[in-house]
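What you see is the complex with one protein chain gone and the rest in place.
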Amino acid sequence: MKPARFEYHAPKTVESAVALLAEVAPREGRVLAGGQSLVPAMALRLAMPGHLVDINGVAGLDRVRVEARELVIDACVRHAAFHRQVVGGPLGALLSHVVRHIAHYPIRIRGTFCGSLAHADPASEWCLVAATLGARMTARSVRGTRVLTAADFFQGPMATALAADELLAEARLPLLPADARFGFHEFSRRAGDFAVAMSLATFRIGNGVMTGVRLGIGGVEGSPRRIGAAEAMLEGQRPSSTVLRAAADQVARTVEPLDDARYAAGYRRDLARVLARRALESAAA
Amino acid sequence: MEFDNTLEVSLPPDEAWRVLLDIRRIAACIPGAELTEVVDERTYKGKVSVRIGPVAMSLVGRARLEEVDHANRRARVKAQGADPKGRGSTDSVIDFRLEPAGNGTRVLIHTDVKLAGSIAQYGRGSGMIQSVASQLIARFGEALKTQIAESSSRPATAANAVPPPAKPASGLALIARALWDSIVRVFRRQQRR
Amino acid sequence: MKIALTLNVNGRDHPVQVEARRTLADAIREECGLTGTHLGCEHGVCGACTILLDGEPVRSCLMFAVQAAGRRVRTVEGLAEGEKLHPLQRAFIEHHGLQCGYCTPGFLMLATGALERNPDIGDAELLEVLSANLCRCTGYKNIVTAVRAAAGEMRLRR
Partner (left out) sequence: MRANYIGQSVQRLEDLPLVTGRGRFAGDVSFPNQVHMRVVRSGHAHGRIRSVDVTRARAAPGVVAAWTAADVAGLRRIALREGPDARLEPYLQPVLAGERVRYVGEPVAVVFAEDPYLAEDAADLVGVEVEELPAVLDAHEPPSEFAPGRSTEPLVLRKGFGDVEAAFRAAHAVVELDLSIGRHSGVPLETRGAIACYDAARDLIRMYGAAKVPHRTRDGIAHVLDRDPATVHLHEGHVGGGFGVRGEVYPEDVLVCLGALRLARPVKWIEDRYENLIATNHSRQQRHRVRAAVDAGGRLLAIDDAFFHDQGAYPRTHGARVVDLTAAMLLGPYHVPAYRIAGHYRLTNKTPAATYRAPGRYEGSFVRERLMDAIALRLGLDRVEVRRRNLIPKTALPYRRELDAIGDEVVLDSGDYGGLLDKALEGVGWQKLQKDLKRRRAAGETVGAGIAMYLEKSGLGPRDGAHVTVDHTGGVEVVTGSASLGQGVETVMAQICADALGVDYRRVRVIHGQTDRIPKGIGAHASRATVMTGSAVHVAATSVRRKAIEAAAALMRVPADTLDIIDGRVVRKDSPDAISMDLGEVARSQASAPDAPGLSAEGWFESDHMNYPYGVHVAVVKVDRETGGVNVERFLIAYDVGRAVNPMLVEGQLAGGFAQGLGGALLEEFEYDGRGQPLSVTFADYLLPTASETPLVDVILSEDAPSPLNPLGLKGAGEGGITAVGAAVAAAIDDAIGIPGAVTRLPVTPMRLKEILDRANTPPRPVETGRGSG
């Protein structure tokens, strides 16, 4: 399980990184950030990139900062950065609650937030957060910079809208209102394993009713997404158990689960219902 | 992995049938496919390049049009191909059947994708592969539909003109567990440059 | 095509020439001759290859040697000071925290990184951290006991 040969590039600036990427993309060039998903695929010789553009040496790509009511997360920000709350308020609490579910401590030291988004594994916790909160992804290439919404960004299992020569330079998460609540639940076989199913819910409660409801499901389908039909059933309602259960049932009806020998579609559909309800209950608690 | 797809086209059955037997048109419908050589009337060489996240593969091989049953407008294409870097191979069968539908035609496609080698062995990925395979077949169906619709307006292309190479079906990606069915060439050793 | 670089392992510089694809784990074992770091899966799950990179535990099989140039690498061979064992090494012996010993270097470096970062680590968080590495012989019971005992001693010595 030794990786196949590749050419290694270690640019020092973002400009040189994207220039290199443009040059090597046609010859199977890829970005190397944390490597916690890419390198196992290379060891198994499933992935055989011709070139690797290692962005760990690029200055200024490891900042997390708030800019115009958005949390801006650079390309090399590691999962471990979220062990402590990187920003006050519910968003910081949400991120440091979710990060605990990502793989294991040594993986979180090297793995990156943006790397997870670019890899777009259906079981990626950060992809669910990005899809649910409506993140915006900044893609840079020699052709310029463009910003993609989460809905456009995620296109199926391991599939994103990034072109081969585009670097995901940063991800922008909208700050949650100060009184926003959140609930996150994941089901996996062992501590740290890939999620079989997970759900993230956020909303505010104003004079007894839920507003600004966002309910995301991950791990069940090829990509994480918000379930609009269920959100509509919750918006403006009291968070009673019957309302939450009805919304969870709607989630189960809406999802089109992946299907395989170990986790059949029907089972994943049941999980989607259970985890959606639990996420909503945690948020309402 | 087995999939069933149906699509309706406006062309009457015999005309649709003629399009179906033109492998060049069929190949053009497959995301990421590239026909490289026409061996004989029923056997074609080609390759399909696909990207699955960090995994970029090309399955090189051959497709044979077998069991062509003009009377009942049924045909079977047997496709075999392998990845030159040794990550696996595929044996796939695509059965077509045409039925009249009003003054158009209903095309029934049954696909059975068989895979071997490391691309077929990643348990976690098999669910993803299934989803992408069905999406690819759906896209193939759409492309076939437009091919058939367009063909009614222009004659079949020259015998061995080869369509331009398509870019890898990068839009749809999945972790290794082998995906997609395709019309490809049967695996031959010298393919593995 | 080989790249020349210097790996700083346990405070000592090792000039090496490696292909870019050579993993840090292989470079430590072969080029630096420090075979205490073990390979258990080479795809980042078992943790037998865990080393400290600038003080933090990482899977050395998921990094290329070229990425560790200019960084401080610590491996199990660097834990003891001469014949004086590190508290974790002693605790593993005293509490029978190892049987075949293949996972032990990985657990020692994982625990060293975790305890140096947070000497007052709670039981629940310690269990979550130790769940990062696999052991097939001990059933983990004595590993957890050993690390807790060493944490106590390291706290006293602080």
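For clarity, chains are labelled A, B and C in written order, and residue numbers in each chain start from 1.
Here is the rule we go by: a contact is a pair of C-beta atoms (placed from the backbone, for glycine too) under 8 Å apart; a residue touches a chain by one contact, two chains touch by 3 or more.
Since the model is a prediction, treat every value here as computed from it, not as a measurement.
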item: Which displayed chains the unshown chain touches; value: A, B, C
item: Per the touch definition above, residue among B:Asn5, B:Ser58 or B:Ser118 touching the missing chain; value: B:Ser118
item: Residue touching the undisplayed chain, where the options are C:His14, C:His43, C:Arg71 or C:Arg117; value: C:His43
item: Positions on chain A where the hidden chain makes contact; value: 1-5, 40, 44-45, 187, 189-194, 196, 261-264, 267, 270-271, 274
item: Interface with the undisplayed chain - residues on chain C; value: 19, 21-22, 29, 34-43, 45-46, 48, 75-77, 79-80, 85, 89, 92-94, 96, 98-105, 108, 127-128, 130-144
item: Residue numbers in chain B that touch the chain omitted from display; value: 85-86, 88-89, 91, 114-118, 120-124, 126, 187, 189, 192
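Just so we're on the same page, only the chains that are shown with their structure count from here on.
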item: Most centrally placed chain, judged by C-alpha centres; value: A
item: Geometric centre distance via CA averages, chain B-chain A, whole Å; value: 33
item: For chain B, residues that touch 2 or more chains besides their own; value: none
item: Chain A: positions in contact with at least two other chains; value: 4, 42, 44
item: Complex contacts: residues of chain A adjacent to chain B; value: 4, 28, 30, 37-38, 41-42, 44-49, 119-122, 155-159, 164, 194, 221-222, 258-263
item: Touch list for chain A against partner chain C, complex; value: 1-8, 10, 35-36, 39-40, 42-44, 52, 54, 56, 80, 100, 104-107, 109-110, 190-192
item: Complex interface listing, chain B residues touching chain A; value: 52-56, 85-87, 118-119, 122-124, 126-128, 130-132, 135, 170-176
